[in-house]
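Missing here is one protein chain; the remaining ones are kept as they sit in the complex.
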Amino acid sequence: MTTLSLLAARTRSRLPRRHVPVLATLVLLLVLYGVGVSQYRAFSNIQVVFNVFIDNGFLLVVAVGMTFVILTGGIDLSVGSVVAMTAMVSAFLLREGLPAALVLLVALLIGPTLGFLMGCVIHFFDIQPFIVTLAGMFFARGMCTFISGSSIPITDGFWTRMSQQRIGNPSGNFVSISVLIAFAVVAVAAYTLAYTRLGRNVYAIGGNSQSALLMGLPVGRTRIAVYTISGLCAAIGGILLSFYTLSGAPLIGVGMELDVIAAVVIGGTVLTGGSGYVFGTVLGVLVLGVIQTLITFDGSLNSWWTKIVIGGLLFAFILLQRLIGIRYK
Amino acid sequence: MSNRTAAYRALTTHRLFWPVVVLVVMLAANTVYRPGFLSVQMRDGHLYGSLIDILRLSAPLILVALGMTLVIATGGIDLSVGSLCAISGAIACLYISRQPDQNSVGGVLTALALGLGVALVLGAWNGVLVAVIGIQPIIATLILMVAGRGLAQLITEGQILTINSGPYKAIGVGHLLTLPLAIFLALAAALLVAAVTRRTALGLIIESVGGNAQASRLAGIRSGRITFLVYVISAACAAVAGFMMTANVSSADGNAAGLWVELDAILAVVIGGTSLAGGRFSLGGTILGALLIQTLTTTVYAMNISPQTSLLFKAVVVIAVCLIQAPGFRARFTRRRAPATGPAPVSEQPKEQVPA
Amino acid sequence: MTGSQPVLTMTGISKSFPGVRALDGVDFRLFPGEVHALMGENGAGKSTLIKVLTGVYRADHGSVTLGGGEVSFSGPMQATAAGVSTVYQEVNLCTNLSVAENIFIGREPRRLGAVRWAEMRRRARALLARLDLDIDVNAQLGSYSLAVQQMVAIARAIDVEARVLVLDEPTSSLDAGEVAQLFRVMRQLRDDGLAILFVTHFLDQVYEIADRITVLRNGRLVGEYPTSELPQLGLVEKMIGKELRALERLDEQSRHDAAAPAEGAPLLDVRELGRRSAVARFDLTIHEGEVVGLAGLLGSGRTEVARLLFGADRADHGSVRVDGTPTSLRTPVAAIGHGIGFCSENRRAEGIVAELSVRENIILALQAARGWLRPVPRRRQDELVDRYVQALSIRPADPDIPLGNLSGGNQQKVLLARWLITEPRLLILDEPTRGIDIGAKTEIQRLVAQLSDGGMAVLFVSAELEEVLRLSHRIAVMRDREMVAQLTNDQSVDADRIMQTIAAGARHEEVPS
Partner (left out) sequence: GNSDTGGSSGGDDGKITLGFSQVGAESGWRTANTTSIKEAATEAGIDLKFDDAQQKQENQIKAIRNFIQQKVDVIAFSPVVESGWDTVLKEAKDAKIPVILTDRSVDSADKSLYKTFLGSDFVKEGRLAGEWLVQKEQSASGPVNIVELQGTTGSAPANDRKKGFAEAIAANPNLKIVASQSGDFTRAGGKQVMEQFLKANPKIDVLFAHNDDMGLGALEAITAAGKVPGKDITIITVDAVKDGMQALADGKFNFIAECSPLLGPQLMDLVKKVHNGESVPARIETQETTFTQEQAKEALPNRKY
């Protein structure tokens, strides 16, 4: 609590109002982590933090893509399925004996292509993103089961290496390559949003797309671009997931889109668009990851209590975040 | 002559014209595939056939979607309806299973009251989070979506609770005037919601809040109350739908009951022509949307489309419905007379900037 | 000045919306180095013509040539690229972005593709200085009043390397000083050879700046005239299409000597009302039947006062009495409960519900007051709506079309009607005549006078000082978010006196307290 008030005292004078949500989230995340450390001895291992990144690398990448979409005031429900489809296609093509580089290329093209198509439909025909991307979700999931009804293992050398390479001390604390890739994606996205025209247009459209249009901004192009970016991120996420699990499974990532949306929103991005940061999204993903970790460490909850507690922690977190937000408005 | 073309145009430009067309096409396709699809027979004093199944099975979806329509009209969304279905069904079934005489009407009514009551409380919870605390609806209801499944399973202790109660079962599979009782219940709910929204000024006020919350506040509308109310209504609708779902199979399954129904409901609402951004809503459209979705599901089974490809099939149909419904799409193919106007400059609602 | 070739010609432009023929074979020419006023009543089609020009709408018929070649823009982006820079009627900016960004978005200064924020802010400051506006370019645009936003929109438009500058009612919420500053800039641009299309409902402004005038009526071209050859009276007649009989000399309506009905217990009496970082504490009393004007410069806090009195913002200090009984106005609902109504200056964000019909928008406040359980009976609705559609000549007169489809001025009338039918005891009008044509403006002014005679109190906020002077019994003067004086509107009070009071307020402020 003291940390809170300390920070608050400083924020009042200097912090721009728009940074408050993100900072509140950061503080609460630290509190959450503190709770873990105080409750469970092994929680303070630095590897626990690394694991949160390792285990949520793909989620982070997908959430970054979703951040773009939500910033424009849209939504992309297809990401979970696109992730699965990318992993599935990779696994399938590798099993068919295609070289890894080619597979990587193909897999990375699928997501953006689908995203591009959805973006076009949304823009040119003026159909609500929710419904278009829902159809995209059905489609991608359908492709998964169409490719194979059961999971396909990946034995390719490159994939295995990417999966099992440990960066850091291989027997001590380490992160996976996926984490580095995820960080790279985060950095590129943050730069894009803050320093490129595309990024600024994204915010403008989210603020008021009608105004953005009248201001002569390329609304259509930007809108299509964000769905393409989201598709690309989902594809990268899919590749990371296939590194992570070394397989493609038709049912993996079911409901992931909700986790991703939750992460983005918890990170302080407003669903109606126009305000939010990639950094917030990183925090949002971490919040979900730490909650998950807390629950595993506890190890005494049965299945339904797990859900109730997740819901409860989520609620407590959002409530506090909101209350802090109101106070410093 | 020109009179008739005018009538024709009025018909084809009606908001619900194209969904109806898709529905008819889908039924026709089924009939081509299996000529007996449309046939309805009399069996044991009630009607029996695929059409009747569609009606009965769409009843819970219609209910959930009705509540969802109001929520969406205020610019919100309710993801927790699926969990609420499971909870209310589980409570009712649990209560009934504890009764010495499961067939007693009084016991069943108490069970329904209990289930409904809890759902109302949970709906109020959603309402408070959104309207009072000001949490973004999708996250506020996500909390209950996650935790609610847990609650439902807590109630059934993770088991499937089987009951053997005639009166309760009637909610799901009973008949009235040879037709499924469920569809009457859904229609009654629809009429009730329609009456409450269109006979009073509630509908107007909801649309106003969804259309421009700031302007509504300055016009003296207590938008908080209205927002609160729609989440409660949505929860009530979900509760009744939950009774139907569990009564349909005479058992409460905390995990499976109402799973993903929120997505179907939102889809139904959107197909019915209500914008997710809030504002104008159409109850008739929602009902049509729900029927369409159920027909689609039934079609997959009736045409025996392999499970592997059934999702692809759904994707294609959903996109088709949306495309032909979208004015933007049709404009592109009927350029001759109606030149594509740019996006209509309907002024956008001001945004509320609220974290989480 | 018009000897050269026109830089822009529009020929035979027609545009229909479902049920409305907004433009019908309109021709329009614009020469380099001229300011060309486009005039017409509310709903005449001015904004539509502009939107056809910039590609927001596609014309049904007609052609547009720009700089000799035929063009057909598919959207504002192309129009901007081709050198047509536009300020649209409603402020169309992104309130979630900073001021600097709103000016430069789409053409940010960049290095290697990266936006140079510091450079952008520097240039934004310089540009605003040109318009004599000193605000924090780093702050969110939404934190500024509508008038400031309008200035920012203008700043954005004049910075573009353009051949044609289109200004659709840019001055609707600016005060005299700002307008003068804007005109200085416009003249400069004109002299540099820019062609400027200018829309306004202020006739004085037309005669001050315009070289030529094109008049539209009901979507049809009436004619194109050099300003010098068209006297004011003739212009008005051309616009409304009939003899100027309805429009009496407005000045005669002045309140100067009208005995202020200031006796008796005040209807509203606030003491020390204030809100941190919005308005300093002020006292104000309003009596039944009294019109109190609120005068001040741009951003002086008039809107903030109005909002506090209505509970739209919450005061953090002070006491309120209505009819002598202490109460608080913490929410609009509470204020409405006391018979207070408020018509916001920002009609797009805080006024209209675009999707709802004209009828629904009109009855909204009344309905809210009655509660949702008691809908206004349909017959009563028709009665009320018809009456006000007539009285304010709202066009088109079809109450069932969405309000978003009406022209800006007509939307404003609908909002007025919304409050009038609730028969408030105190009506707070923030820039009620914004964007309204002179005919309707007279109508509204007369209505205000008439209602106050009937006992309604009015708090009248307007950037147009003349209007305030004409209507008010008393005038409260604002400066730097502080109420610096309250004057009884007698013979001694005129625009100069008010300006002096504002200036004196400045001196007053310099005194260390």
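Note that the chains take the letters A, B and C in the order they are written out, and that residue 1 is the start of every chain.
In this section, contacts are C-beta pairs under 8 Å (C-beta built on N, C-alpha and C of every residue); 3 or more make two chains touch, one makes a residue touch a chain.
Since we're looking at a predicted model, the values are computed, not measured.
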Next on the checklist: Need the list of shown chains touched by the one chain that isn't shown.
Outcome noted: A, B
Checklist entry - So which of B:Val128, B:Val249 or B:Val316 would be touching the chain we can't see? => result B:Val249
Checklist entry - Which listed residue (A:Leu180, A:Ile295 or A:Leu319) would be found touching the missing chain in the intact complex? => result A:Ile295
Item to check | Contacts of chain A with the absent chain, listed as residue ranges | outcome: 40-42, 44-48, 51, 54-55, 59, 144-145, 149-155, 160, 163-164, 169, 171-173, 241, 244-255, 292-293, 295-297, 299-304, 306-307
Checklist entry - In the whole complex, what residues of chain B lie against the chain that is missing from view? => result 34, 36-37, 43-44, 48-50, 53, 57, 153, 157-160, 162, 173, 245, 248-251, 253, 255-257, 297-298, 300-302, 304, 306-308, 310
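Rule of thumb we're sticking to: only the chains that are shown with their structure count from here on.
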Checklist entry - For the chain pairs A-C and A-B, which is connected through the larger number of C-beta pairs in contact? => result A-B
Next on the checklist: Centroid of chain A to centroid of chain C, CA atoms only: how many Å?
Outcome noted: 44
Item to check | Centroid spacing, where centroids are CA-atom means, of chain A and chain B in whole angstrom | outcome: 29
Checklist entry - Residues of chain A touching 2+ other chains? => result 207-208, 210-211, 213, 274-275
Item to check | Multi-chain contact residues (two or more partners), chain B | outcome: 342, 345-347, 351, 353
Item to check | Complex contact set, residues of chain B against chain A | outcome: 79, 129, 133-136, 138-140, 142-154, 158, 254, 263, 266-267, 270-271, 275-276, 307-316, 318-319, 322-323, 326-329, 332, 342-343, 345-348, 351-356
Checklist outcome for this item: The chain A residues in contact with chain B across the complex are 20-21, 24-25, 121, 124-128, 130-132, 134-139, 141-143, 145-146, 149, 207-211, 213, 258, 261-262, 265-266, 268, 270-275, 302-312, 314-315, 318-319, 321-323, 325-326
Checklist outcome for this item: chain A contacts chain C in the complex at 17-18, 191, 194-197, 200-201, 203-204, 206-208, 210-219, 274-275
